[in-house]
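Only a single protein chain was left out; the remaining protein chains are all shown in position.
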């Protein structure tokens, strides 16, 4: 089954605000709306123009940023960060962002979304030169680079520092006076700019703008830097070289990660997913009584499939929103592997029916298999499994927490073999071409996990596992 | 807007299990699936046949029943309870259920769903006789009554005791040896029986059976008692008088409270809601481009409206599942009253469109109004508001936490006036007749909050406010 | 070693205040000063004359009564309670006092210090009559009795109710209007009355008066009731029969439990302990270089021994105040049984010296033995162990948490055998006569744990273990 239930996690959400009203409550709201991008930890750093204060911790935004904490953090600008969820055991408090340091340029805070492909190399080099690292986060690397720059302004220092990093790097950087936003020239991770009555917002997705009551101005361009300070917004467009730089926007943001109510990479996520559903229905039609989606991330694609095929859309699975991680699943529910704890079929809908199930992706295939079994147990007569993305054959090195290649079912089995493993009546994946047709500017996307064509070379697959990603 | 956002809360969920495997993990799962019925507090009591142990607390099931707690509670049978959510301030730890006491019949635990209409009177009488009360829960009243009975078996004592109560009373009662389930003769609140490989389950809704891997045997009849012990299940059917007793099953369980994947009062909740949508579409058609529902509780009715009307169903609102209660809403978002924190419109879906919005009910109307405004702001051209239940004109005295009559918008304004207040293009409520047509055995339901015909007389409207309900 | 290290715990402290300033901060201070009487749980109930509110929990006063909690409890009068410490596992939240109930006399709160010897019997009788019990605390029994009384005033109801109880019962009872204090006619546990600039205080010990800035008026007499309300203090002296009632003040309050800075049973605790030391020195002189005490409870007796003997007093043991219960002791420090975690010898003081060690009592003897070994390891040449109370041969049934008889070393071994077991150079216990000489009115005390003469018959030694004591 899809990305959510198989533990494919976005690795971070970032938000920054520069206004005249208190920033902390706004950052709290923004992080809440970006909670889907990271559930392991959250934090904010705010400044009143004189002093920077921060608070962060392990847990959901609501757990970490309690009312007294938010009330105790004065200042009209700040940045915030959500970190992705792994097992509690490996949650390292020191990795929670923003990371705040003192350096010769004063106090700095950084919140990062992405994964530097040369993190190991940069760390090794800086360690060799005598640097110490207190976290395994890419943000700390960025801070080291900035601290080393001798340029005269934050913008110039950031430019110099960020020229050294490779890979996915959407980053917010804050001093006691200003906020700087940056997207790497590939543009792997999104970043958008919004306007408040009294200031500006930078955020991973537009849903964070909506919750704050900000209007979308535009997305930050790949390679662009933007500075928020007391005098407003100052964009520094990418250099001509960077503007021509190949783009590699993460297509998985469209397929799964972003919220459907967000506008990401220039398009409504919901609209893109509808088109994925349309393409999928055209490529893999099915004679069925209904279309259901694996909630919630596949809903838009499911609706798209229904629109195109003319088969009615149904709500056949209920997702239990209260259970995040349950400790019971593996023990008690061995037979269904915890799928029942996350989803329940609506038997009255499914019984005796031929069903198209639309899911956004298949990662390991283990939970998809259990889901299929559950649908049949609930009385489904046929289960036509449709995946709104191509077979995932490679890991991501640019900020998504994928399992290693050998655990990806599509790297091990052919599509018919997968169908057999899942026990479905029929199985259809969207083709890479179909995927490219569904997005607006296909040449601007990264499809590496499907195509194996990695836009940024990764020297060392083992290497990346030794560092966490921000 | 609908029940969920306007704070209409179900007041409890109950679950009991008698098997041969540890009961605590099963109760944990069952309570998780019933979390929508109460979020204020949770608890379980389990017995190994010799000793009864319990644990309960303020908070969600996952907060209260942590892994070490569940592991520390041995025994193959037990009962559990979810309590509804009010403001944190008024959450009284002693009211969290099950309530466990010692009496001459040994140790007893009770979990109750409903609201006794003669609670005040019973309490007053027992206080007059020298009794003390440590909670404001109806469960404590039931326990007092049972302790006073001199009958020879738990079944007989329960029968004697429960003969004294009036109103809504679905209750699970546990001794160190057995579990007893009961539904009052009106049958206000649901209770079903499921079969496990090694025992039996009693639960408010079938979704709790599903998560435990139990099969539905049947619903407990109004007026019926059922006993689970080492020798199996023992049903005690209602007496002839009780079998003919008028029924008053809560129609709001069908409209809003129960999960759509549950079977309640003999029917799939999803199916009933579809029919509500069908009836609504027939009664109040609209010339529109799409149907959207207020997620998640109105999804089934929305789909039903779409089916009947032929207007495409769309997902136009995203509900933020991470934010339960946010402390920011009233302060920062005065203009939209916190609606933006709960829902975000998908502008790409709504822009320029004529929209039917299906909601399950309108309580105070304040948030519905803000929702309508939000839809128009997102670009909707027309908003045709359709409510899948009749105008709510009276409070509930049988277990639902409704505001008082004067706060119910439909008790103060006519439908056209409500439409004007909401600012909608058109407004349509399902008629009482339409509602009756949509449910299976209309004569077995209570419609008091819509019709004003209360099946059990309530002596004292003020009175009910002085006691909390279980 | 002495009472503290061997787990002999006082079972409760009570405090009540009726003034014109907020009561909660005063109760907080008072409970803090009485923390030595109970460390398991704490709670307060306060009233503003209209409503009673309460807060209680497991833990130390500082953990339970945090600043926001204290600030949230308005009202100028209230009562508080400290509960004794047992293992965390058995700490039952519902047993923490004050217990607050509703009954026909309105809302009532009770805080109790002592142990009813007929608790089982009263419970059994009331259960037989249909009552339910939610705790195992004697306070609940008192509340049941009061609720059953049909008398016209709280004073009369309390008199009727308390006439039924046997054993040790110092109790504070509060309605929404008044506070009532009572000491049973034996006077087992202390209770004193203090005057504030704006009202009155009732407390277990005078140290609670001191910390609130109250002046001692007098101790409440055995059998006396005293009422605090808006019009001041109203004493109801014991009836003539009660005035002549034999007294049984707990001599262990003088020996160990009370703070030395308190005045208890008409005398400075420090002064009494000095006299215990004087008598001990006369009965069991020793040729030694120094006198040390096991801190802190034996300090006064140690000083007394030094005064009488002319041997210099020394501080030879340091008590670690930060470690309450450590989980390491039993595992790591098997050889010294955790004594090293609690105490450290000052080798520079002890090395090569002949030492008199004064301890207040020997309970099981196991830790005393380890302490002696530790002193020799630190270089002591001779260890003359002196105990400022007689051999403890029987358990307490009146409110002290003693082990059962068979675990009391003095009930199993003769004094020479104990000396041999401990490995001391010499051992001397204060005689019962010596103890009687040291207290002011020896005929008014209970010496049951030393003499076996129990002033109130206990029907059932096993029985008492099934109920906890308040």
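To keep things simple, chains are lettered A, B and C as they appear, and every chain counts its residues starting from 1.
Here, contacts are C-beta pairs under 8 Å (C-beta built on N, C-alpha and C of every residue); 3 or more make two chains touch, one makes a residue touch a chain.
Bear in mind that the values here come from a model prediction, so they are computed numbers and not experimental data.
Participant: Based on the whole assembly, the unshown chain contacts which displayed chains?
Facilitator: So, spelled out: the chain left out of view touches A, C.
Participant: Looking at C:163, C:287 or C:318, which makes contact with the chain not pictured?
Facilitator: Selected residue, touching the omitted chain: C:318.
Participant: Would you mind spotting which of C:32, C:136, C:204 or C:254 touches the chain that isn't drawn?
Facilitator: That would be C:32, which touches the missing chain.
Participant: Among A:50, A:128 or A:443, which residue is in contact with the omitted chain in the full complex?
Facilitator: Touching the chain that is not displayed is residue A:128.
Participant: Give me the chain C residues in contact with the hidden chain, please.
Facilitator: 25-26, 28-29, 32-33, 35-36, 60-62, 67, 70, 207, 210-211, 213, 259-261, 263, 268, 270-271, 296, 299-300, 303, 307, 312-315, 318, 320-324, 326-328, 331-333, 335-336, 340-341, 344-349
Participant: Tell me, which residues in chain A touch the chain that this view leaves out?
Facilitator: For chain A, the residues touching the absent chain are 93-94, 99-104, 108, 123-124, 127-128, 130-134, 136, 140, 143-144, 147-149.
Definition applied: only the chains that are shown with their structure count from here on.
Participant: I'd like to verify one number: the distance from the centre of chain A to the centre of chain B, where each centre is the average of its C-alpha atoms, in whole angstrom.
Facilitator: 36
Participant: Residue numbers in chain B touching 2 or more other chains?
Facilitator: If we look for residues of chain B contacting two or more partner chains, we find none.
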